[in-house]
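One protein chain omitted, others in place.
Order as written gives the chain letters A, B and C; numbering starts at 1 within each chain.
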Amino acid sequence: MVPGPEDALLDRYRGVRARSEALAAPLSPEDQQVQTMPDVSPTKWHLAHVTWFFETFLLQPHLPGYAPVSPAYATLFNSYYEGVGPRHARPRRGFLTRPSLADVMAYRRHVDDAMARLLAGAARERIAPLVTLGLHHEMQHQELLLMDIKHVFSCNPLHPAYDPAVRDSAAEAQPVRWVDVVGGVREIGHGGDAFAFDNEAPRHDVLLRDFRIASRLVTNGEYRAFIEDGGYERPEFWFMDGIETVRREGWDAPAYWRAVDGDWYEFTLSGLRPLDPAQPVSHVSYYEAAAYAAWAGHRLATEAEWEVAAAALPADIEAGANLLESGRLHPAPAVDAGDGAPRQMIGDLWEWTASAYANYPGFRPEAGAIGEYNGKFMTNQNVLRGGCCATPAGHIRTTYRNFYYPHQRWMFSGIRLAADA
Amino acid sequence: MVPGPEDALLDRYRGVRARSEALAAPLSPEDQQVQTMPDVSPTKWHLAHVTWFFETFLLQPHLPGYAPVSPAYATLFNSYYEGVGPRHARPRRGFLTRPSLADVMAYRRHVDDAMARLLAGAARERIAPLVTLGLHHEMQHQELLLMDIKHVFSCNPLHPAYDPAVRDSAAEAQPVRWVDVVGGVREIGHGGDAFAFDNEAPRHDVLLRDFRIASRLVTNGEYRAFIEDGGYERPEFWFMDGIETVRREGWDAPAYWRAVDGDWYEFTLSGLRPLDPAQPVSHVSYYEAAAYAAWAGHRLATEAEWEVAAAALPADIEAGANLLESGRLHPAPAVDAGDGAPRQMIGDLWEWTASAYANYPGFRPEAGAIGEYNGKFMTNQNVLRGGCCATPAGHIRTTYRNFYYPHQRWMFSGIRLAADA
Amino acid sequence: MVPGPEDALLDRYRGVRARSEALAAPLSPEDQQVQTMPDVSPTKWHLAHVTWFFETFLLQPHLPGYAPVSPAYATLFNSYYEGVGPRHARPRRGFLTRPSLADVMAYRRHVDDAMARLLAGAARERIAPLVTLGLHHEMQHQELLLMDIKHVFSCNPLHPAYDPAVRDSAAEAQPVRWVDVVGGVREIGHGGDAFAFDNEAPRHDVLLRDFRIASRLVTNGEYRAFIEDGGYERPEFWFMDGIETVRREGWDAPAYWRAVDGDWYEFTLSGLRPLDPAQPVSHVSYYEAAAYAAWAGHRLATEAEWEVAAAALPADIEAGANLLESGRLHPAPAVDAGDGAPRQMIGDLWEWTASAYANYPGFRPEAGAIGEYNGKFMTNQNVLRGGCCATPAGHIRTTYRNFYYPHQRWMFSGIRLAADA
Partner (left out) sequence: MVPGPEDALLDRYRGVRARSEALAAPLSPEDQQVQTMPDVSPTKWHLAHVTWFFETFLLQPHLPGYAPVSPAYATLFNSYYEGVGPRHARPRRGFLTRPSLADVMAYRRHVDDAMARLLAGAARERIAPLVTLGLHHEMQHQELLLMDIKHVFSCNPLHPAYDPAVRDSAAEAQPVRWVDVVGGVREIGHGGDAFAFDNEAPRHDVLLRDFRIASRLVTNGEYRAFIEDGGYERPEFWFMDGIETVRREGWDAPAYWRAVDGDWYEFTLSGLRPLDPAQPVSHVSYYEAAAYAAWAGHRLATEAEWEVAAAALPADIEAGANLLESGRLHPAPAVDAGDGAPRQMIGDLWEWTASAYANYPGFRPEAGAIGEYNGKFMTNQNVLRGGCCATPAGHIRTTYRNFYYPHQRWMFSGIRLAADA
């Protein structure tokens, strides 16, 4: 029998679910237990929470007779959905030594089995969009899992390596080119039938002036020049909130740079490595990105500019991109193909934009608790675009809007310069 | 001899300077000394800081032989201009019992005398723009002085009145009308030669969809209904950061509402008064404004929408507006003239917009320390529009961009609803 | 061959070391990883730190050619000995997912093997006192391990049980008797050759007035009466620092009491159980102990009074005492034998005394880093006496001085009343 689309959905379900477990496989139960700051969640919690999503939004309402493993999980593994009941306080996720990792894996099996029944049943067509949302939700958490475990390991003076294999390149950084983009009334946002999060819609017109965008990300070497020029002590380049953060936190470099005997090293998912000046600078806050741009005499792009610039990319945006599947788990130096297109827009590092995260005109969140997915975060955060080396293929679009607070930097974030025409 | 334009400038200088002192006149030296939170500055400090501005940016560079009263004042009364040297820490402004109020008044005389000499000299034409900036800076601080002393008095269980005269109205709240505004490519921002702050420029095109805007501000009575409907306990109306602020701060009403024996009162610059349901609700944070709008089924306007709607106002926007000169020092109920135009857009209360504060495309801050005036604040804040009952006439424009953090509410802030067409 | 005293020491070494591992055995690697507050250390860290003690103070200086497992352990597992180099920050102990529990167990094996060689060598006589200190240090940590894991499990809404076996008694609380003690110049402190910590010496005279001491600990039932009488809201019973702690922390009952549907339950190492009114009240702070005593019209004993009263106990103080070996892991109701002696002075709960922790007259700390063991903590803490249900037999003496901050209550602490004669 030829597999139908429902089988394809089940296959996708299984594929995504299997990858989460593969990503957790190198980690011990202890590694998967720990929360090193409120922003970080334990690996084990990620594995359970994405499962809770399927249980709560798919199995409970749509699979008659579904019996949950434990009623307590509804509270323990709810992240922030006020609409579905109470939740365990975020900064205390790391305290949950029980259920054990083994229990969580059993929970996954239980839900996977039920999902297989659900996807074999009559409801499969009706629920397909929600299943797809659940899979993208899990893919988001795959990236979170990696950036969170990187933070956990960064707090250990032993510098553990998630993946000991180092994939350094001997490449020199290529010079930056400026790519000119013509303004006018342009369209951005998600429009078609393919999957996208609610915050990417509706597709709508924006009005842009001509601008230029850099052909690649800012490198470690360039950023080191900013530091050596006294960048962190010169308030003229910084937002007021930024310079206060720098002073309060004692920042003098990106989050994972470490000075050892006068040389800069970088903590990576392969452990502590000498800083490679050709690699993109990563784990910078918005404040640092904006200060660097001011120091360099340029600026960051708005998210509309970024998306319009990305419209010029080849149709297969993921081809050659440094995404999770590359296995590098680290940004790579840009290689210019000479085709005039900007590099690294997809993958490598999420790129800070100058745009505060807000709804698009005409935005309507989904009804019910699912509608809490995005809209409630639309204050005090900035948009980042393009995915990173920890983003799964199939999970990134040019319309994808990621968002973080300006002071955060434990995610794979980087800097691309822009300028007025 | 007919007075020339320079005399007009000197007259304006004297007028603005005199009003600062008139506003401080009802206050004792003790009243003028106190800082009740880091956001608040003492009255005395305001009087000195605006004087420091003229000394630093006008007298020191442009009046040969100018001798400052004290070199220490350069540090004590610098607010946030990193480019002109060190500054006394903001949360410690209230610790400066010396110089005394009398000393500060002598400092004002000293600078005023020198300014009179400067404005009588050859440089007067060249420096006129900077003098005008200094006067607008002082007018800003006149409003700050009033909102700050309101906070100081609000911390005193005796409920002192800045102005004991109460100007209540017996008006009923008029029904809200919706004013339709046509979208398309519209222009906003400041363009002409008249004074404006750097953040209002350049004038530029924006693209808007058709929308509707409420004819008046939300009233105390309407807001009370939100409270009584459980508004502060229902997370579905709030941004995540908002509901966390509500819980952390224990908010259950606007900043100056006080429950006394089961009735709501409002602390005002005329002391504690029974809450008037017809008056606009004031001293709300952005979080509360947005939550109210969500509860009401509407939204806040963007700043571009607000400005385009304001373009339909009569040319003399200040006519009949409740500004500082009305002497009310409190918002007043809207009176609908039946002309179809929205009321209260100028004066009464600063209106929260949904727009994060950011530079306009092509924004260029002024060179030098003066350029720190606005740009460095362009993170984490939202734009408010339209001035308030403490804003001096001549200091408000439809292009004027005020900005505060979403959690702040000690300023005269209010809510106007908007909706998609 | 008859085993000599060195073999006895090795036997004791092996016995103590084995019990630490037996105590950890019911815990998963995840359970052993977590730190729920700065005061708490992970089980795994305890297992490693007591091993580090032997490595640092015995093997490194006394076993020629000893090769440490990892030089990093010297920093990771140092608790507070400034004299032996840097140390990993205490609140970050829970972040060390590596070394794994398996690594730590291997570390224990490595050190145990080396200790066996050392104890078989020529140095054994000379080092015996230090080995004994190390064993008492490890016994201390056995108690800490239990009170820490109790805190960890108390943060989990699933209420995990360390030991599911519940050993409830149906006993009624017996009435309190008052035991009269004659004052005068009495001796306290440790004097002989047997092991004691440096802070117990020298034995010295104290001058006491006649006093009375209660025959048993205060019970849950008695303490509940204090709560029901408004005890936590009545400042007249409290020290100023105590009432401020109550208000800031929102305390309204002992640390592990939980109100469920109007009834009190108690979280124990056997999970959540209905509060037994006959059991001693446990996990109270000094503030609560002193407030209860004031409410009851009595006071706490000084440590000198406590020790003099304990001098009247039978010689075999551990006989019948509820110590770790009882396996209850919880205080038990007092059973009065009718012999006129106070009960529960040894075991059950550490008893708060009114005495601030300070050196005895003539106190001399040990030379070197070992001297940091006790003296550096002699500020802001109060002395507790008598051991508890988690204290190993052989590790408690009537001269033993334990100490905690007045606000702490995660240890097994209780209340015994005293009064002037």
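By our rule, a contact is a pair of C-beta atoms (placed from the backbone, for glycine too) under 8 Å apart; a residue touches a chain by one contact, two chains touch by 3 or more.
From a predicted model like this one, the values you see are computed outputs, not experimental measurements.
Touch, as defined at the top, links the missing chain to these shown chains in the whole complex: B, C. Among C:A201, C:A358 or C:A393, only C:A358 touches the chain left out of the display. Within the complete assembly, C:L207 is the residue of C:A25, C:A67, C:A122 or C:L207 that touches the hidden chain. The omitted chain makes contact with just one of the residues C:D11, C:E172 or C:D241: C:D241. Interface note for the absent chain: among B:P160, B:G320 or B:P365, the touching residue is B:P160. The hidden chain makes contact, of the residues B:L101, B:L269, B:V284 or B:A358, with B:L101. Interface residues of chain C facing the missing partner chain: 80, 82-83, 185, 204-207, 209, 235-236, 238-243, 286-287, 290, 354-356, 358, 361-362, 372, 376-380, 406, 420. Although one chain is not displayed, its contacts with chain B can still be listed: residues 28-34, 36, 44, 72, 75-76, 88, 92, 94-101, 152-153, 155-158, 160.
Heads up, the rule we're going with is that only the chains that are shown with their structure count from here on.
With centres set at the average Cα position, the gap from chain A to chain C is 46 Å. Here the spacing of chain A and chain B, counted between their Cα centres, is 38 Å.
Shown for chain A are the residues that touch two or more other chains, of which there are none.
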